[in-house]
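The complex is shown incomplete by one protein chain, all other protein chains being positioned as in the whole.
Chains here go by letter, A and B, matching the order in which they are written, and residues are numbered from 1 within each.
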Amino acid sequence: MSITTRIGILTVSDRASAGTYEDISGKAIIDTLTVYLASDWEPVYRLVPDEAREIERMLERLVDEEQCCLVITTGGTGPAERDVTPEATEAVCDRLMPGFGELMRAESLKHVPTAILSRQTAGLRGSSLIINLPGKPRAIRQCLDAVFPAVPYCIDLMGGPYLECDEAVISAFRPGP
Amino acid sequence: MSITTRIGILTVSDRASAGTYEDISGKAIIDTLTVYLASDWEPVYRLVPDEAREIERMLERLVDEEQCCLVITTGGTGPAERDVTPEATEAVCDRLMPGFGELMRAESLKHVPTAILSRQTAGLRGSSLIINLPGKPRAIRQCLDAVFPAVPYCIDLMGGPYLECDEAVISAFRPGP
Partner (left out) sequence: MSITTRIGILTVSDRASAGTYEDISGKAIIDTLTVYLASDWEPVYRLVPDEAREIERMLERLVDEEQCCLVITTGGTGPAERDVTPEATEAVCDRLMPGFGELMRAESLKHVPTAILSRQTAGLRGSSLIINLPGKPRAIRQCLDAVFPAVPYCIDLMGGPYLECDEAVISAFRPGP
């Protein structure tokens, strides 16, 4: 019996979790992964307010209990008082992946000089990869297009499921030995 | 009654604080902000030696007591034994802004390969932004030109005063909603 690949999508937003705002960012991530991935996968979608403890607990649950090999967050990465997603991510990760934030900011800088205000990071918890994306829907596809080619090989290296991409949309890069 | 916008300029230098060297870097920051900003502002200038505790206390005072919405430091960002400004900055900040250091180093790399030796960072203490600049006067304008377009919007997001730039000199970028 093969186990379905599970990918966590965690929207961090006070307004969306209060129901006063539709979560179009979380939906945009699911839609993007749907066009990227050729292999089977299942989204595990969650929504929390901008509270460090709630973000941390949900990340722990998505990795430890829901068995997601990959968790993508959106929201809470800016300089506003309630933006604490990067701190919550660092708190639950064993090891950090600084290259993700560097590349996403460099990519966003091609479009807006305020890209440097995004504090997004990525890290590893056990054998799962957690990636922060910004909250703005238009930045989500830009950021994912930049970093996703490296994601399947990262998951290979951690002993996770083999993700296959729709090569007409995006190429997963796996270097030779 | 409107409150004047206060911006801290903190020079970190053993030699300048001992009076054996004129602080041209601090002055260069004030001069640059004077040509950048069209709205009213007031510099709060301070000078400390390369001592972590003194840097930390002065940053705390500039933010907590002097009510500066922005503090710009110069000096103490290299690899010499007494260079500890980034560590002092991280110690007083609640949250870090890695994009500032990344962009300033990338920009300086266009001019000198030793740009990677600059350990400068930026971060948030409460609702104030603290930015480290290198000590060399010629690097100050390069670094500020690179990051300043994002500074007014950052301060907006933290609920601070509305900074207006002289658009003939530099453009403050404020993305739409």
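By definition in this document, a contact is a pair of C-beta atoms (placed from the backbone, for glycine too) under 8 Å apart; a residue touches a chain by one contact, two chains touch by 3 or more.
Everything numeric in this text was worked out from a predicted model, so none of it was measured.
Colleague: Any idea which of B:I24, B:A38 or B:L117 touches the chain not displayed?
Modeller: The one listed residue touching the chain not shown is B:L117.
Colleague: One chain is left out of this view; which of A:A28, A:L129 or A:L163 touches it in the full complex?
Modeller: Result: among the candidates, A:L129 touches the missing chain.
Colleague: Can you list, in ascending order, the chain B residues touching the missing chain?
Modeller: Its contact residues with the unshown chain are 78-81, 83-84, 86-87, 98, 101-102, 105-106, 109, 112-119, 121, 136.
Colleague: Which parts of chain A face the unshown chain closely enough to count as touching?
Modeller: Chain A touches the missing chain through residues 95-100, 102-103, 106, 124, 127, 129, 147, 149-150, 153-154, 157-159, 173-175.
In this section, only the chains that are shown with their structure count from here on.
Colleague: How many angstrom lie between the centres of chain A and chain B, each centre taken as the mean Cα position?
Modeller: Taking the average C-alpha coordinate of chain A and of chain B, the gap between them is 31 Å.
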